[in-house]
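A single protein chain has been omitted from the complex, and every remaining protein chain is retained in its original position.
Moving on, here comes chain A:
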């Protein structure tokens, strides 16, 4: 099969060559006929001569061009190799830098204040903690415009956000954020303490823990011993300073068997 193909291919090519030769023959015969006319022959010869001349010129020119191209390609390919190794190390260092930068961005949350750039401005995230326990986070979405505006936020309504922003937002944004931080951390801490009191000291509490949403006013009844016949005490804790987690006023009333405590609603 293949042999036949090659034969036919060869046949075709031979046919091609043969046809070509035939053409040349006819041309030669034609030219021979023309040679019988000396004038036209001469003219043709000179025309052909000039044509060859031109062709030679063009060929030389193209030869030179190709040489140049090849040289430049060679040069650029040899240049690529060392650059390419540079590229790898460059890419490695880029990646390392990128990872480091990303890590640092993550690390900002440990300062208590971190943020993410938004199309409008920045969304600041304030983290809270108490005695090493990481607690809730709150966010404030700021619009970077003059005047600076709070787009929206997750700050509880009983934190005096308007007051703080009226004082500091326009003039000293760092102070605004850290003051807000203070209030939120204090609130978080008070809330955490109240929650823990309720859960961890349930046995000591003689009734429910009463508190307000700011957790700066707590009142409860407790016993000195979980079991036994000790008399209950009524405690009232007031945290006047909203930026602290320690109460400013503590009232403890002790009653015998009579009803006395004004803040407790049970017998």
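Simple rule for what comes next: contacts are C-beta pairs under 8 Å (C-beta built on N, C-alpha and C of every residue); 3 or more make two chains touch, one makes a residue touch a chain; residues count from 1.
Basically, contacts and distances are computed from a predicted model.
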item: Listed names "Calcineurin B homologous protein 2", "Small ribosomal subunit protein uS15m", "Centromere protein P isoform X3" or "ATP synthase subunit epsilon, mitochondrial", with the criterion being the UniProt name of the chain not displayed; value: "Centromere protein P isoform X3"
item: Residue touching the undisplayed chain, where the options are A:26, A:72 or A:154; value: A:72
item: Residue among A:52, A:166 or A:203 touching the omitted chain; value: A:52
item: Option touching the unshown chain, where A:94, A:203 or A:224 are the choices; value: A:94
item: Chain A residues touching the omitted chain (full complex); value: 27-28, 31, 35, 41, 44-45, 48-49, 51-52, 55-56, 58-59, 62-63, 65-66, 68-70, 72-73, 76-77, 79-80, 83-84, 87-88, 91, 94-95, 97-98, 100-108, 110-117, 122, 124, 127-129, 131-134, 168, 171-175, 177-179, 181-182, 185, 243-246
